[in-house]
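Entry: subunit A
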Amino acid sequence: MQKLRALIHHVGWPRVIIAVFLLCLFVAAPFVRVRLDASIGDTLVRFGMNGVLVLAMVPMVQSGCGLNFGLPLGIIAGLLGAVTSLELNLTGFAGFVAAIAIAVPFGLLFGWGYGRLLNKVKGGEMMIATYVGFSSVAFMCMMWLLLPYRNPTMVWGYAGKGLRTTISVQEYWGGVLSDFFGIRFSDFLSVPTGMLLFFGLMCLLVWAFFHTKTGTAMTAVGTNPDFARASGIDIDRMRTISVMMSTVLGAVGIIVYEQSFGFIQLYMGPFFMAFPSVAAILIGGASVHKATLTNVLIGTFLFQGILTMTPSVINSMLQTDMSEVIRIIVSNGMILYALTRVARVNSK
Partner candidate 1 sequence: MKRRTIIQASLVLLLVLFGAGLYRIGKGFDLLVDNKTITIEDRTYRATSTVRVSVDGGEPIELMKRDRDVISVVGYSHVIRVEELDMDDEVVRSVEKTFRLDRNSGDLLSIPALLGGEEAWIVIRNP
Partner candidate 2 sequence: MAESLKSVIIGDRGILTPSHPSYTEVKGMTMEPLLRIEGVGKAYFGNRVLKDVSFSLARGEILGLVGENGAGKSTLMNILFGMPVIRETGGFEGKIYLDGEEIAFSNPFEALDAGIGMVHQEFSLIPGFSAAENIVLNRESMRNNLLVEVFGDRLRTLDRGDIFLRGRSAIEKLGVSIDADMLVSEMPVGHKQFTEIAREIEKAGTKLLVLDEPTAVLTESEAAILLESMRRLAAEGISIIFISHRLQEVIDACDRFIVLRDGEVVKESGTEQADVREIATAMVGRKMGVEEAREEEGRAFGEAVLTAEQLWVDMPGETVRDVSFSVRRGEIFGIGGLAGQGKLGIANGIMGLFPAGGTVLFEGKPITLDDPRSALRAGIAFVSEDRRGVGLLLEEPIKLNIAFTALQMQDRFLKKSLGGFLTWRDEAAIDELAREYIESLAIKCVDADQRAQELSGGNQQKICLAKAFAVRPKLLFVSEPTRGIDVGAKKLVLDTIRRHNREYGTTIIMTSSELEELRSICDRVAVIQEGRVAGILPPTADRAEFGMLFLGASKVSEKEVAS
């Protein structure tokens, strides 16, 4: 009993509750005639889709910039890469790689500016990041109308210009990762091997980075900026690098998301995209200034698991669709918990 209590304390109550809740959903699923294999398949797909976006939180948290509510900025870089790749009429892997290749420089550029801005407002990063994200999305709304994209599958038919709200990538590079080495167990369960491998590769890269000299310095900046400065580390530079990494990961993440989802969502699409990722990493056990890859993996799985399972299971049980409300309460409750917990540790 004592051990169990210690374990729960170590893992954290919210994570335990959510894990138990998810487990209950999986157990309950067969009883309300929800196919377990389909559920598992969906969870895996969503896990792969969102993984990289959640991973994009790690560098900024580690360098002490707080939760990256400015993720939409990275997403915009990814969108630019995606639509440009479509404009070039590239298909298959070439299209996917081109999208990433185009998105990365944008990500670096946006991240650089965004990082410089955050360096000027140390202490108030999160609120400002939120609004920088929002306003950049709104700014891009204008740009999507004005940028000279001409591919007829992407622009409004009647005007011949201005990008559509939703653009299909099926005929270009939809599913190139997901179907790569895809394993089909049944009609309902297939494993998106390629996408999971790609996510794994990204995790490996991030892991490796934090074992290099720069990565070590970045961790020190996040853990104790005074220590880092006394050891001769340029704090602002480290923070900027971390923001650039986060932004680039966000850009790559949205492209992975789109190839699996099959559509590019422009305009207000990226608006609230930061919140699920923030919630996921916090559910995984990260705090406002410490995040690990384990947090990413566990958090993404738990959060996406709940998102997959609540609509099907709860709806079958209660005959009402409460999944949206549950998503709002769980994800924001989680963020709220993290924010108040940090303050309590600090005040000691």
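In picking the candidates, the idea was that all candidates are chains of the complex that A comes from, given by their letters.
Here, a contact is a pair of C-beta atoms (placed from the backbone, for glycine too) under 8 Å apart; a residue touches a chain by one contact, two chains touch by 3 or more; residues count from 1.
The model shown is predicted, which means the values in this text are computed figures rather than measured ones.
Visitor: Taking the stated C-beta criterion, I'd like to know which one of 1 or 2 contacts subunit A in the complex.
Guide: That would be candidate 2, which touches subunit A.
Visitor: Applying the document's contact rule, which stretches of subunit A touch candidate 2 when the two form their complex?
Guide: 208, 211-213, 216-217, 219-220, 223-224, 226-227, 229-234, 290
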